[in-house]
Each structure stands twice: as C-alpha cells, then as structure tokens.
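Just one protein chain is left out here, and the rest sit where they should.
Letters A, B and C mark the chains in the order given here, with residues in each chain numbered from 1 onward.
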Amino acid sequence: MAEINMAKAINLALHEAMDRDQRVVVMGEDVGQDEGVFRITEGLFAKYGDERVIDTPLAEAAIVGTAIGMSINGLKPICEIQFTGFDYYAFHQVEGHASRFRNRTRGRIHLPMVMRMPYGGGIRALEHHSESREAYYAHTPGLKVVIPSGPRNARALLHSAIQDPDPVIYLEPKACYRLFREEVPDQMETLPIGQAHVIREGEDITLVSYGASLRAAIEAAEELEEENIHCEIVDLLTVSPMDHLTVVKSVKKTGRCVIVHEGQRNCGIGSEVVARINEHAFLYLEAPIKRVTGFDIPIPYFSKERYYLPDAERVIVACKETLNF
Amino acid sequence: MAEINMAKAINLALHEAMDRDQRVVVMGEDVGQDEGVFRITEGLFAKYGDERVIDTPLAEAAIVGTAIGMSINGLKPICEIQFTGFDYYAFHQVEGHASRFRNRTRGRIHLPMVMRMPYGGGIRALEHHSESREAYYAHTPGLKVVIPSGPRNARALLHSAIQDPDPVIYLEPKACYRLFREEVPDQMETLPIGQAHVIREGEDITLVSYGASLRAAIEAAEELEEENIHCEIVDLLTVSPMDHLTVVKSVKKTGRCVIVHEGQRNCGIGSEVVARINEHAFLYLEAPIKRVTGFDIPIPYFSKERYYLPDAERVIVACKETLNF
Amino acid sequence: MPRTVIEIAQKIEYLSILDENANLDKSLEPDIPAEQLKTMYKYMLLGRRTDERMLKMQRQGRLGTFPQSAGHEAISMGSVINIKKDDWHVPAYRELAGMLYRGWPIENIILFWNGFEEGTRPPEEVNDLPICVPIASQLPHAVGIGMAMNIKKEKNVVMTYFGDGATSEGDCHEALNFASVFKAPVVFVCLNNQYAISVPLERQMACETVAQKAIAYNMPGIRVDGNDVLAVYVATKEAVDRARAGGGPSLIEGLTYRLTPHTTADDPKRYRSDATTDEWMKKEPLIRFAKYLQNKGVMSAKDLEDMEVEVDTLVKAAVTKAEEMAKSEELLNPYNIIDHVFADVPQFLQEQRDELGEYMKRENDRKAKKNAKKSETGALS
Partner (left out) sequence: MPRTVIEIAQKIEYLSILDENANLDKSLEPDIPAEQLKTMYKYMLLGRRTDERMLKMQRQGRLGTFPQSAGHEAISMGSVINIKKDDWHVPAYRELAGMLYRGWPIENIILFWNGFEEGTRPPEEVNDLPICVPIASQLPHAVGIGMAMNIKKEKNVVMTYFGDGATSEGDCHEALNFASVFKAPVVFVCLNNQYAISVPLERQMACETVAQKAIAYNMPGIRVDGNDVLAVYVATKEAVDRARAGGGPSLIEGLTYRLTPHTTADDPKRYRSDATTDEWMKKEPLIRFAKYLQNKGVMSAKDLEDMEVEVDTLVKAAVTKAEEMAKSEELLNPYNIIDHVFADVPQFLQEQRDELGEYMKRENDRKAKKNAKKSETGALS
C-alpha cells in the first residue's frame, strides 16, 4: 500500500496497463519526451519507447481519428487531449465515429479506446483551460463518461476504461491531481463503470456530485454535521451511463437532494439527475431538488473563477433551503 | 397573405433580409448555383450574385470560422450547414469563438451571425442526416437556439435571428419543410427569441414540445380531446434561452406534464424542462413528468427510424399514465 | 544570405496509358496477368450494373437516396486490385466496384441504401471499413490502421479514398500530415470528379491539381487519368510497393467525372452542362478497358457478353436476396437499434429498451385486434 496523489495514481495505472498489455499505446501532444504538461505520462516514454508512447502533431481530430483506426486494427490506444477546451476540434470524430462504430457495424467493429482529458477549473489557468463539459459526451449515445474523484478510484477506473471493449471518455479533475493523497493497494484493481458510490451515509439529504466538485459536497456535509444535519453523498463516478438506481435509493431514504457540479447548468448532468429522480422517486420528494452548479456563462478567467465554481458555502445554503422548504 | 410551406417561408425571409440589409450574406455548401440541397436558398444566387450568396469549399469549420470573421468586419453572415450531422466539424469554432467573443471582449466585439441547419429525422435519409442534437448548443453558454415549428413562425424567427446582435443557431425541422402550408402576412414580421407560445389551451395536462415533434403532440392532443382530456400545448420555439416561465405557468395550471422531442433523452432539452419545473412548480406537480423522446442510441437508419421518433401513440400513452398516476 | 530559391525535391507527374479511344502507350503498359485483368473488368462491370439496378429500384421507391458510382470504376478497381486480403480497404462511398471485389455481398450494399445498418456490417474476414458519410472523416482511420501496422510490425498497407471536395476538410490535411510524419503505409486515392455536389473544382481549391498538395507533406504525388484503369493500376502499384517496403504514404489523384447526378436526389442540370457530361461519357472507363481486353486477346466479344450475363444474374439474385432479407425477422427486429450501441445494454438503456418493448406490444395488440376484426367482418360479409 502506498499513499499517492491522483496524478501519480493515473500514471501508475498507465504503467500497469502498458506492462500487462502490449496492445496499449499512449498518444497525444507532448505525452512522450515531455511526459505530458501535467506529467501524467511520466516515465512511459523512457520505458516503452516512441512506438508505444507517441508524441503526435498538434491536431486533436487526427489524434482521435487515428486512435479509432488503431483500435480497429487491434491496438488499445489511450489518447490524451491536453485540455478539454480543445476536444471540440475532435468532436466530429467522437460523435460521428467513436460513439457509432459498434452500432453501425452491428457489433463487428468495436473500439476499445480511451480518451483521457484533464477537465475543470481551479488551477488559475487561462481561457479554454478550465471547461467542464461532460454533458456533451453524456448526451452522445454510445459513449461512457467516467470521472474519478480520488487517487484510488482514478487508478481503478482507468483500468476499467482500458479494459472496456467500447470507447470511454475519461475526464480527470485537474484540480485534484495533487490535492490529496490516498492509499492505493499494491495489486492493481478495477471498479465497475456505471456504478455510483455512496461515500457518506446520512438520512436528511442526498448530495449527488462527482469530480472536483465532490470536495465542496464533502466539506459542506462535514460542516452541516456540526449542525446535526446528516448528509448522504453519492459520488457518481460515471456520469453516463449514470447509475440512477443508487441515487434514487438514497433519495427515497432522504426525500431531499442537492446536486453539485461545476459544469454548466442548462442541459447539464444535474438536469438529468433531476429528471431521473422525478421519474423514479417522485412520491418520495419532500422539496425541489436544487442544482448547485456552474452558471450558464463561459467559466471566468481566474480572477473571478471563484464566483463560478460551486463551493461548500453554496452547497450548505442550498441544503438548508431544501431542508426548510 | 399567402399560403406557403416552411421551406418557402424560410426562403422568403432570406429574400426579405437580403433585400433590406446589404450586410446580409448567405454562405455554405451548395447554397448558390444549386440553391441548397433542400432548395432553401432558391433565387438568391440569381438575385444577389456570388458575392453575397457564397458557395464555399467543403469545410464546415471554415464556414463558421470565416462567418465569425465576416461578422467581426461588419457583415451579417447566415451560414448554412448542410445537415446537423456535419456541424460537429465546426464545433470548436462555435463553442470556442462564436459563443464567446462578446464575453471575451467584454462587449467590444459581438457576432451578429446565424447558423442555419436542417435537423431531425423523418425524411428516409442515411446515417448522419437525421440527428437532433440541439442540447449540445443549449448546453453551450452564449448561444441562442431557435427551432421553428411552422411556416409563419419560421419566417418571423429567422428575421429575429438575423437582427439579433448575437449568434443564433437556427435549426430547421427538415421533416416540416414541405409538410403543410400556412398563411403568412404580406408584411415581414418578427417573433421574440426566448419566448414560448401556448398553441393550445387545456387544463388537464401540459405538453411541452418544439420542432417536428410538435406534430406528434398536436395529434395526441386532438385524439385525447375525443376522450375529453384537455391538453395544453407549449411550443418552446427557442430551446435556449428557454422560456420556462410560460412552461411553469401552464404546469401550475394543469399539474401534469409530458415533454416531447426527438433528440436524445440523456441531458437533453427534456431534462432541463423537468429540472426547471421541479425548481419553479414543485408543489403543483401531481405526477412525475414524462419524457417522450428519442432513445439514447444513434438515430436508426430509416428502416427502423419509426421506433425511435416520438409519435402520437407514445405521447398518448405517456399522457394517460401521467393522468392515472 | 541572398534571396534564393528553395529546391523542392518532389516532381509531380501525370500518367495516362490507355486513352479514351483505347490507344495504348505500350512503353508504359503494366504486366498484368490475364486472369487479373478479367477480374478487374468483372468487378468494374458488376459495380456499374449494380449501380444502374439500384437507380431503377430507387426510382420505384424500393431504395432510399444513394450516391451513384458510375464513372469511378477504374479508380476503384485499378487501385484495390493491388492490395491483398489482409491489407485494409477504407472507402468513401463511390468505391462500389472495389467493395464488391473485397467481398461485400451485393445484398449488403442494397440493404444499407435501403436503411438497414446490417448492410454496413463488414463481412467477417473482410478488412474493410464500411462506406463513410461524413466527408474526409475516414482518412484519419485509415492512417491509424496504418500506424498500428507499423507498431505491430505488420507488412500490410491501407488503401483509402476521398473526393475532390474532401480535400478542403481539415481531416484530410491532418490525415495526410499524420501519415507522412509517421510514415504510415497508406495509399491516398483521390477521386477527383471535379465536383462536390454542385461546387466545381475551382471553387474547391486554387491549385491546378490535387496531386501537388503532396508537396506539403513531402509525399510522392501523381495525377493519373482516372478513367484509365491501367494508369491507376501502375500508380497505385508503385505506391503500394513503396508503402509495403517502409517508404510511407503516397497521394494519387485520379481525374474523372461523375456520369450521374451526385445522388438520386440531385439535379446536375443546375450546375453543369449536359454537353460536358456527354463529352465525359465518351471517356468513361469500361468501354476502353473492354476494347483493350479484346485487342490484347484476353477476352473475346463473346467472353464480354457472357460476363454481362453472369453479372446480370448476380445482380438479380442479390436484389431478390436483399429484399427477402429486408423482410426477415432478424433484420426487422426492432431491438437491433439498441442492442449494438454498447457491448452490454446498460441499465438506463435497458429501461428504454423496455419502453420500446411496450410500444411493440401495443402495436402487436392493435394489429391482432384489427386482424380479429377483419376476420370477423370477413365472416359477416
């Protein structure tokens, strides 16, 4: 058992996967010699060489497009998009092909590939470096969208993503890369994609969150605990296919729910959570579900980012309003 | 007053706008000599010449990207993307620039441009020709997303879109192009963007819909009327910024709601409608809100498209389940 | 320090061997075995006749809109004949002849233009991707397949296709660039039919040839008469040999012309003259190739007629088969639309699958009722 941060945990999973499976290749801008702008691919280039750790030209559509081709021809590419702010360059390849090949060929061709992307705010970055648009992928049929929240689940979920026979969008909350450490087991492990985790039990209200925003939810729950308010927290881990059963079970218990994420609100993940709870636990709801999310504006440059990102204070206020409804 | 279909109405608006305003230019693949693959740009090339009616090379990102440049330099480009299935090629220009220039420059540079795109199923087309992904745009801050449902509002809304100082995504339900005719006034008219219309009053249940799916809602309402069930129908017309006030007002009256759209369900427009009703009319709801939408699969090729597209039968069943809840 | 001219090493060439009147440049004639020549002709003919047959079906409402292939047979067959079964074939959508040669049943082709995804399922053991609708987006896939060959040390090649319009897309540029940087064994074949729907070549690009774009990638580039199957053969063979030997990608432009509308929904009179089309009709690839085969003694007039009959039989049988398949339970199964989106159906999609099941159930109930009523009324009348 070692205590490592999320950056290291993802790096560890990459080493383990490349070790175990010759078919795994890593590709993207600056992932080789430079070891990634966040150093997530540290040590890979030295260990596996430039055939399996591929510095590509600067072209996101081609990175995803050639990864599709590689996975068709028997490899398991893990492609890194340097920031989610630039994945839209490749969106036609993701929407038009990555998400569709299995269906289009009725199962004959499938694409075991992973798109790794650092996402989200909180690192004092410039424009296009802090977006959180997981809903675009969630709205796209044929994709799985995974968002870890800590070192241990980051490593386990990345293994699951690599082993998955279908394309997985693996979004890394970059604000968490070096935020805290966690014990991870010596043995590599996986976690089922599409399964949410109740990370804190409570009977008063359910907080649904994931990724970096989960920190705000946890902090809020801890503060509320002091006021004798017991929050249950569901970490989605996979935002699509979303495990609404776990969410619904919790809400049936608490009768109240607040959703916390930093992505935009309009047609965001939170909207879908509300819609599913409405469908599956309507009679259990004692108050409207609140969405504590990013506003429907481009995420501000860092001087005003804090007005945009959900924090514990906003979560607490939302919880209280929900409880006092 | 003349009775015309939606294709003709949109064409009429284009003629009127080009006539009134020298700054308006039309551009896209095959919009000139060929007059558009759906003939929406009929007569423009002959009348306004190849400087204002521009056949472009086959490159969606450049179409949108140069339209952005044109609007920066004083023109009002209306660019056509031949089918929404191909707009993802331009998504980085839309997300990264069209939606952001005003905010990035704190109002100094704004983009009066319109992206016209035929969307949706129902025309027996092949893959990538039937998508309905308005939620991608709705989830993108800084964009307005307009979807007309008939000849008269199509013409009026296109005028509003052209006059709008900000970029408008104007999605044309291609199944409606030649589906029916409607009287349009001789004088050109506009309709406010961001305003929904109650097109049928009723007190039992609210149907929220837009675009081509509205036909299914209307048909359902008519059939239900025979069973003495009175549906109120809200035609959103603008899916973002969505006019939830009108929806909420209706739901407060009826206490029940079914949403009908052909786009995918997960994080779709329907999810947002549910979330807003939940926030604004929680205590008025007497049954869970139902979503009659496309499934979360790529829209099937035309041999099985009907299993995917919402029809009146599915709406009726959903209404009855809601009413019998 | 002065103003100097930078030498560009590459020479862009033009190649034509068998001209529109079937005159042969003997000095350039490739040495193709008779059997192979016959195979080439057969699939060119099969492509043409399938295309014609599908047009009729479309006019009768038995098929959806589809892009026709007539006129593109020489580029398709002259190139694809140079790759082996375990090489890869990544078409756009006018390579009907080549797809049939690679092993796609004609009935699959008919099925996919008839709205069945089952038609776009490549047959087992066929290393082909299905036709690709979003222009140029198949090219990065071809390059990725080729990059994987290099990584896996396979000695295979990829043959991929695109139109003149496709050259404008960023994906085309990115694919050519990746291929050249990674020396991927890919042969890029451009079907330059001089139009992208209605948009003529000079509105698509300012340069004279597609071939010269190869200079931007330090890649060999050549333009050939795209209606001359021998020229296509020679140019693509050189490219295939080079790719297989580790020499990286090549760009081949076949100059040709659509003999038909863009698709069955298109009206070419709006943007090009019938006179020009008539001119190009004379240059079309099958007639001159048939003459060549006869001149060379590879096929007699009788052989050619026999082949027409053989091909006709194949097409007819395929139409029957396709229309039977389209009525089969397997292909009509509505759950097909859900069951192949992921390897397994996730929970939320299972709920939607159940919705579809309810829908089907109600529909069947209604049908049953209707039938019951019918037989009742039948009994009464």
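Heads up, the rule we're going with is that a contact is a pair of C-beta atoms (placed from the backbone, for glycine too) under 8 Å apart; a residue touches a chain by one contact, two chains touch by 3 or more.
Everything numeric here is computed off the predicted structure, so don't read it as measured data.
Considering the intact complex, the chain excluded from display touches A, B, C. From the options B:Asn73, B:Gln187, B:Asn228 or B:Asn324, the residue with contact to the chain not on display is B:Asn73. Only one of the listed residues, C:Ser79, C:Thr209, C:Asn227 or C:Gln352, touches the absent chain: C:Thr209. The omitted chain makes contact with just one of the residues B:Met242, B:Cys267, B:Val292 or B:Val315: B:Met242. Residue B:Ala61 is the one among B:Met6, B:Val31, B:Leu44 or B:Ala61 that touches the chain missing from this view.
By the touch rule set out above, chain A reaches the unshown chain at residues 29-30, 32-35, 37, 55-59, 61-62, 85-86, 89, 124-129, 265-266, 295-298, 300-305, 307-308, 313-314, 317. Residues of chain B in contact with the chain left out of this view: 25, 51-52, 54, 56-57, 59, 61-62, 64-75, 77, 92-93, 96-97, 102-110, 141-142, 144, 164-166, 194, 241-245, 276.
Interface with the hidden chain, as seen from chain C, comprises residues 1-6, 8, 11-17, 19, 23, 25, 27-28, 168-174, 177, 180-181, 202-209, 211-213, 215-219, 223, 248.
Keep in mind that, in the parts below, only the chains that are shown with their structure count from here on.
Greatest centre-to-centre distance from chain B is found for C, with centres as Cα means. Inter-chain centre distance (chain B to chain C, centres taken as mean C-alpha positions): 34 Å.
Our note on geometry: chain A versus chain B, Cα centroid distance of 30 Å, whole angstroms. Residue positions 117, 120, 134, 170-171, 336, 341, 348-349 of chain C are each in touch with at least two other chains. Within chain A, contacts with two or more other chains are made by residues 92, 96, 103-104, 141-142, 242.
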